[in-house]
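Scroll down for the structure; my scribbles are underneath it.
The complex appears here minus one protein chain, its other protein chains still in place.
We call the chains A and B, going by the order they appear; numbering starts again at 1 in every chain.
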Amino acid sequence: MFSKHKPLWGKKKKLKSSYDVVLIGGGLHNLATAYYLAKNHGVRDIAIIEKNFIGFGGAGRNTAIVRANQRTQHNVPLYKEALDLWPVLTKELDYNLMFNNCGNLNLMHSEAAMKAARTTISTAQFHGVESHLIDAKEAKELVPALNISDDITFPIHGAMFHPPGGIVRHDAVVWGLAKGAAEKGVEIHQQTEALAVGTKNGKVTSVTTSEGIINTKQVLISAGGYSAGLINRMLGIKLPISVLTIQAMVTQPLKPLLNHVVSSGAYHCYANQTLKGEIATGAHMDPWPNYTNLSTAHFIKHQAEALCEFLPCLKGVRFMRIWGGLADMTPDMAPILEGNNHFEGFFMNCGWGYFGFKSCSSAGKYMAEYMATNKCPDMLKPFALKRYEEHKLMGETAALVNYSPDN
Amino acid sequence: MMNRLNNLATLQIDPSRKISFIYRGKRYYGLEGDTIATALYSNGIRVFARSLKYHRPRGLYSLDGESSNTCMEVDGIPNVRCENTLLKDAMEIKEQNVKGSLENDMMSVIDKVDWMMPAGFYYNTMHKPAKIWPIAMKQIRKVAGLGTLSPDFKMTGKYDEIFPTTDVCVIGGGPAGMSAALSAAGKGLRVILLESRPVLGGFFEYRLKEYKDGQSYHARAGELAAEVKKTENIRVFTHASMIGAYNNNLITGFQIGRESDCFDERYIEIRAQSVIVATGCIERPLLFENNERPGVMQTGCAMRMAHTYGLLPGKEAVFSIGHDLGLETAISLYDLGLKISCVADIRKEGQDSELVAQLRERNIELLKGSVATMAHGKKKVNKVTITTVNGTASHDYSCDLLVASAGLTPVTSAITVLRGRLKYDDHTGYFLPDQMPEKMHATGRVLGLDNALAIESSGRLAGLQAAFDCKAATLVEISEAENELGRLPGPSRGTKLVTAPVKGRKSFICFDEDTTIKNINQAIDKGFDVPELIKRFTSAGTGPGQGGIPGHNLPLYVAQYQKLPSISIRSTTVRPPIVPTLLSTYAGTNHAMFKRTPMDEMQRKDGGIFRNIGVWQRARYFSNDFSCKAEIENVRSNVGILDGSTLGKFRIFGPDAVKALERVFVSDIAKIEEGRIKYSAMCNDDGCVIDDGIVVKQGENDFYFTTSTGRAGSTIEWIRYHTRYDGWDFHMVNLTDSMGVINLSGPNARKVLAKIVDIDISNEAFGFSEYKEFQLRDTIPVRAMRLGFVGELSYELHVPSSYMRSVWLMLNEAGKEFNIMNFGVEAQNVLRMEKCHIILGQESEQRTNLLDVGLGFLWNRNKPEAKTVGAVALRQAESDQTRLKLVGFKMENNGRAPRDGSLVVDEKVRGYICTARDSFTLREGVGMALVEGDLTKIGTRLEIYEDECGDNRIYGEVVKMPLYDPEGTRMKM
Partner (left out) sequence: MALTITCPICGKRNGYEFKFGGEERGPRPDEKDLTPEAWCDYVHMNNCVAGVQKEWWFHRDGCGSWFTIHRDTTTNFEVEKVEAEK
């Protein structure tokens, strides 16, 4: 650590004219995919193409919460594996990802919500993921700052407590994976924009970038909120995705106050304390598609209103910074992972909405397997695009989602 | 207490009004008008905080809150920036983030081991072996964070909010802002003027320099302010900071209340046609070793300490500055009694000759082309090393005050948060507006101007431009004003020096995060080569003061280190809130709003326990027995009364009303007869069932229909959406709030109702599934329906809300002899579950379609021309056996019912329990579940997995639905 400071993910290189694999988007999913392609499958001739800098999009804008308490059996194992990977990756990458395994507390504000939580908790327990339904008093013991009285808009009935979850330092994951991938030979090309994907006879042949044309047989687009627009523009494939701005904000730093991630569906709000001491909070989205990343007045006010109710001591804290990122929402809150379907050699990994951070490691691992073997791993089979055509949306949300007109 | 300067026209303190306060448990005194920091300063306090990481002592550096240097705990609130928080009587002030005291902080040893903590060192340490990380993390958490907040902390004070609309919003009440406000107001427009300090005047306000013809800047500020105040169409908010700017000129801010105000702080959200940014400049910190040592302060701070608060900030000072304001400050403070060892000016030339002459007159040594390289002294400055800017010659000067400032930098946050673009200007060394957001105008010092007349002139111009945005005819005047401005002096040359000639181990580019220029070098070497990445890696600019201190210097320094041309320098991102804002201020009054039914009050009196259901509050229970045994048994055996007013209720009429209903309802609406009720459902385009309710024909092309409580708010939107291309002629009225609903259920329901009506309601005259309209007491119009949701003889009475109370009382009076009882939502839930009547959302999830819940019989598939919403998908999914389907079940061996939400499993999850109860009526555990197609056969054994069950399972058996009264005789009796 006291040695001379060297570039973490290698020196800038000139773009070659061909690579075995081209990954469009320098975010977490592609960094993880590249890392596992190189590590598990010996595929090392890889270029990651990033228009801005790595971690510019959702990877650097999320609030770093990780958990594996999804609702359905198709999703739980994927997220469970991702959760289990944080300590493993810390070791493998020799980079401290700062996993704060503090547990997540999801507040329930009605009998109906308690029932819904029980389905989720039972699903978790059935799959060996720790998660418990607790009452309001137990929740208060975990988070003394909670207001469990009846005098708030949505009184707290109980909570879903999920001890294995927590917070990971998101930037560290970006840089750690970049470092790990680069050490294995992966090239990361920043400030390089992908402009087109070339195909011939139903096969991928090339990628045109701002720095030149690359010949390749395999392309993966995983560019977070920009994926759906890019895939449509470059390959004419439309996706059931709405790109919405999701915002997050932090307060000024405080000494330890919240020892768990606290969230509430009724209040559309979650809060956790970062290692720096800031209370990070976010949740609800402005329900119209856009690519602006801009924050809104409405949202920060809403967030303050919510927190002042269920964590009233926070009235005495100041918000310091708000930012926005893009979430690519699907109608069933589950991602789209697909390969060799529209074009041979073309893969996509998108539609994660706001679950892209917590899933990046396992999704990257299985996408790498998919691309290396050209066979869809069982873990990813439920996430095919076809499900929308077959009227088989996944059951990640119990209730209808709010951002589309179709509810 | 230090002696204050008096007889200064600029003073904002009232020496006759002492204010007492508590600091570290001891009583001190300040004056009215003091900020907490100036009051503490007058009591000899010099160390105000310890830094986040190294616990270095920090002092008063600025007075506008650009850093956390004066953050303290005030009345239990952490991180209060004392430098610009007004002192109030009996305030309790405490230091934060120290072990010991601010003077002697035991944690300050960390400052000596900074070499162990290069940029990003956390990422490379403490994870090997893995088990030390959790322990290390606990320690990191403890030392991180500034203030402490008790989980029991209770905020006092009043927080308000207003949402004014205006033509022009001017941000900044200095000379440019006031001139702009006056010129826009002169065109008859409504103007809102925001000023963050308690008084108008900006950087004219505290200066006694001559403005024109013997008039001081201060007097000129007063003149403008007086004019602003007497202009009726200018609304002034002082002590009000802008915190956000959003598209279409939505400006947010907050105001701090005075004693006479009805609020402590109030959130302001302004929608303006046009916005003028007159936010002036802040100072650009000078980077040298120990550049944040207590005793180092910026020129504006030193100036205002004396002129605004009457405090000479030191006894003997060294100045290391780079602009004429620094010279002016030196002269001005010298005249007030400050000894000045020397004034080092970064500039080799270009100083205002008059100021140089004044320095000479006073025998103040001016060192051109020189800069401070190091502040000495452990906790306070006692000596400063001054060298030439190229680092050749150096000399030490002893002092107790170092006034240091590299230059100025315009406050452009309002422009950049709206995605306006700035450009680095080589002449001024500023980031100047290059591309302004739509209908936003920059003026005054934001444009780099520093001549007083030019500043005012540019303000008038901006006012006219804003007026033009508001459709005032000002084009001619605009070009005149442009000419006038063109004749006045433009921006003067600024200094570009970023760092003194130092290595930078203790040269802090960001005070809040303890980031040194050495850290920045390390980050760049590691490949973090753009300012946004450097911010993330080193945390620079992410502390309580946000970009206030490093904002300008960081991109300059990064360019300098990488030897990039100045054209490539980009300003760093600024994010709202521009000023840290209390959550209680943002939250404002925060009214919680639920709708209450007409029966709300009476049901509460009757012991109803209420719950939120969507936008409503409803009585869920009527006793503390949440199994609702008494309520349920009463309905089954006697008669109960329920308030169903939250149901969605609509009238639809007009020539195309039937077509519209055919589009959204799955049934054939055209076939409905008058006097009958039709139960039907709506699906979405995936065939998933979203709503159910009844439809009644009231006349030709005139229908009354109900929806579930949750859908009432979006029903009109839904129907209009799905008919938006058709141009059909129909009208809808939402009657949800104007009609109440009483549900009278149980075998004695007819007897009770008969007592208050004067029509024949016998089963023959008013049978099941029939609809009747009648009047009670010749006055109250009632729409009555024979329904069977709970499975008993049942009347649903729809009554105008204003009559609900009367009808309710009449029924209760009539029911007295039968001991009529209330029943709530939970009792209804159990009753209908026994009857296997579904509640959407309970027996369905997002992906459940009409066929899955067994409502396929409602679907009329012979109307493709109606293009019924959901029909296509239903047809396509009809034969899919893998879907989850609704079944009824009872428990094996008379076992207890599972908890709602439990799973149906084998090796995998196969479904889940929707609703299940130990039925008092059926005397066994029963329920409904959604299970995969192959588990739906009668007699199938269901393995049920409950949370916390471990290896234990309970078992149920699929049975025929409905569970209760399968022939339906009871509801038809």
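We adopt the following convention: a contact is a pair of C-beta atoms (placed from the backbone, for glycine too) under 8 Å apart; a residue touches a chain by one contact, two chains touch by 3 or more.
Predicted model only: the values in this text are computed from it and were never measured.
In the complete assembly, the contact with the undisplayed chain comes from A:331, out of A:27, A:253, A:277 or A:331.
Taking the complete complex into account, B:872 is the one of B:107, B:219, B:872 or B:949 that touches the chain left out. Among A:7, A:256 or A:287, only A:287 touches the chain left out of the display.
Take subunit A: the residues that touch the chain left off the picture are 226, 228-229, 232-233, 238-243, 245, 286-292, 294-298, 324, 331, 388-391, 403-406. On the side of subunit B, touch with the chain left out of the figure occurs at residues 246-248, 250, 271, 419, 438, 685-686, 716-717, 720-722, 724-726, 864, 867, 871-873, 876.
Here, only the chains that are shown with their structure count from here on.
Mean C-alpha position of subunit A lies 23 Å from that of subunit B. Residues 52, 68, 76-79, 97, 115, 118, 121-128, 130, 133-134, 137, 140-142, 144-155, 244, 246-247, 250, 252, 267, 269, 419, 522, 525-528, 530, 532-533, 536-537, 539, 542-544, 546, 575-577, 580-588, 590, 592, 594, 611-613, 620, 684-688, 690, 721, 826, 841-842, 845-847, 849, 873, 876-877, 880, 882-883, 899-903, 905, 908-909, 912, 945-948 of subunit B touch subunit A in their complex.
Per the touch definition, subunit A reaches subunit B in the complex via residues 1-2, 4-10, 53, 55, 60, 72-73, 87, 90-91, 94-101, 109-112, 114-119, 121-123, 125-126, 132-133, 143-145, 152-154, 169, 171-172, 175-176, 251-257, 273, 275-277, 294-297, 300-301, 303-305, 307-309, 312-323, 332, 390-395, 397-401, 405-407.
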